[in-house]
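I'd like to ask some things about the structure below.
The complex is shown incomplete by one protein chain, all other protein chains being positioned as in the whole.
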Amino acid sequence: MAKKKQDLFTYDGQIQINYRWSVGQAGERFFTELRDHKRIMGARCRKCSRIMVPPRIFCEECFVQDMEWVEVEPKGTLVTFGDSYFSTDGKRLKDPWMLGIVRFNGSDGGLIHFIGEARPEDLKIGMPMEVVFNDKREGNIFDIKYFRPAKK
Amino acid sequence: MKDRVCIIGIGVVEPPEAAVDLSHKELLFQATRQAMDEAGIERGDINGAITTSYDFLEGRSLSNQYTLDSIGGVMKPCDLRLGDDGIYSLFAGFMEVLADPSLIIVVGSVQKASERDPQGLGFQKLIADSMEPAFSKPLCRSVPGLLGLEAVLAAMEARAFMERTGLTEEDLAAVAVKNLKNVQPGRKKKGPDLKGVLGSELLSWPIRQATKARESDAACALIMTSERRAGRLSEQPVFVDGVGWSSDHGHFFLREHGRARETLMAARQAYCMAGLRRPDQEIDLAEISDWYAHRELMHCEALGFCEAQDLARCLDEGVFEKDGPLPVNVSGGLLGRGNAIGTSGLIRVAQVARQLQGRANGSQVPGAKVGLAHSWSGPPVATAGVAVLSRW
Partner (left out) sequence: MARRVAIVGVGMQKYEFHKIQTIEEMIFEVALDALERSKLSREDIEAVVFGGAVDAMCGIHNSDKVAIAASGGLLKPTMRNSTSGSTAISTPILGYDHVASGLYDIVMVLCYEKMSENESAQKVFSTVYDEVFVRPIGLNVPIQCSLEARAYLHRYGITERQMAKVSVKNRGNALSNPYAQLPMKLTVEDVLASPYLSWPVKLLDTSPVTDGARAVILASEDVARTITDDPVWVRGVGRGADSVWFMGRKNYDLGRLDYAYLAGKQAYDMAGIKNPMTEVDYAEVYDPFTYKEMQHCEALGLCPEGGAGRMIDEGVSLKNGPLPVNASGGLMGEGNPIGAGMSRLCWSYLQIKGEAGDCQVPKEVNTAVTNGWGGMYQYNAVMVIGRD
């Protein structure tokens, strides 16, 4: 944002609106299973057999609403990742935080989440990863704590 | 005979620094007036006006309400605003003129990055805000440093791209060096060299301060009409031969990272319309999105300028340099000029049009006959548009 010049009028303001978003029909099932059973659910299109994660009520390829719920192994491959040393207060962090996309084995699509128990130099695109669940789960994406390189 | 679509007036306002003294309405008016002057028309000649803007970027819902006066749209058929980058107003104008060749249409867009958030978090917050709310938004909003989110997402696609193509950090830096050098004509300060770029602040490997475009203020307006009217109104119309636009998955986690499929599909459509078979040979210059240095290369591949395995060689041989066989971003691109998010795509069209008119002061590509303008809407979406223009 530009600096305020002495001789100019400006008006400062912000838009602060709170929201309560629905997770949708597919989200309802996904987060219930995640919270109650530590299960990752995918949706399999009965027409093309694709298993989608995150699950949706429709297959956008076949364009039909003919899905069945399947459990997906909480393991997959690292599609890509990135690291950052930025923190909220602008100070440089000692250890970076990392986000990655993991495609679960046997499924299409993936989830984006934090990567933990690793340093950026340990990570390689295509390496096997696994989910670490939170002990305390509430039915949202943070029921997954992070992905970590799969332990043998 | 098919009546081709033409641009008969171009207006670009790119203030060298933040335009705090002008309102967004005033900025857009100046661009529109410039374009109208070049086209030799007055407000009474305008048959319609189309704008683009993003409410959240402006901090104004229904931001279309505010541009209509500036674009000559009062009491005109002006009820069309696209929530996409500026180049989309060209696409809509293109369709309107094709449907009715008697029309003169104004298309325009304005962006005032300087009005957003003091900590510079404005656009970064929007990246998380544009995600679907169940799986991606909560996560992206909760990252320890929101200012780092854009770079991390950019890094994710850059890493995938580099993994697939074998390109290195040096290759990405070479793009930045080229564009920062291209914007120099007439400027005293020299652009950084390779070492300078690689030494700039690391945001998220391989994204660096110097390989990511900074935001800027700008406004752009174009006047469009059919060939039959263009000849009588303007001395130097520019043909719009082909347009194309496309969107890949909106969800970040569903995409094939490192491959600009949206650009590929948009280009395919535009080339087909323009009758181009070998874009790498038939295009004389291109202004494409270099929001990040790696994106310029992804788009060169997707636009058919060069295969992935040849990108490094093309860079080494200077194929995309100002004096090379296919100059890319001779204007300096977004890296060089700044990124007026939401308007910059239309500015690329203006830059190419100026080249085809022979009026690209200081950066003219000699004998330019066919040019390509490209726009990518930025993270986290995968939406792109392409326009192929040619000389009158």
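Labels for the chains are A and B, by order of writing; each one numbers its residues from 1.
By our rule, a residue touches a chain if its C-beta (ideal position, glycine included) is under 8 Å from a C-beta of that chain, and two chains touch if they have at least 3 such contacts.
Source: prediction; values computed, not measured.
Thinking of the whole complex, not just what is shown, which of B:251, B:294, B:337 or B:374 touches the missing chain?
Of these options, the touching residue for the absent chain is B:251.
Which residue among B:88, B:205 or B:292 touches the omitted chain?
B:88
Kindly note down the residues of subunit B that lie in touch with the hidden chain.
Residues 48, 54-57, 59-62, 64-66, 68-69, 73-84, 88, 91-92, 94-96, 98-101, 126, 129-134, 244-251, 254, 261-262, 265-266, 269, 377, 381, 383 of subunit B touch the chain that is not shown.
Name, in rising order, the residues on subunit A that touch the hidden chain in the full complex.
11, 13, 15, 17-28, 56-58, 60-65
By definition in this document, only the chains that are shown with their structure count from here on.
If you look only at subunit A, which of its residues touch subunit B in the complex?
Those residues of subunit A that touch subunit B are 1-5, 8, 10, 13-15, 19, 21-24, 27, 30-31, 54, 79-88, 90, 93, 97-101, 109-114, 120, 125, 140-142.
Across the complex, what residues on subunit B touch subunit A?
Within the complex, subunit B contacts subunit A at residues 18, 20-21, 59, 114-120, 122, 133-140, 142-149, 151-157, 159-160, 163, 203-205, 207, 251-254, 257-258.
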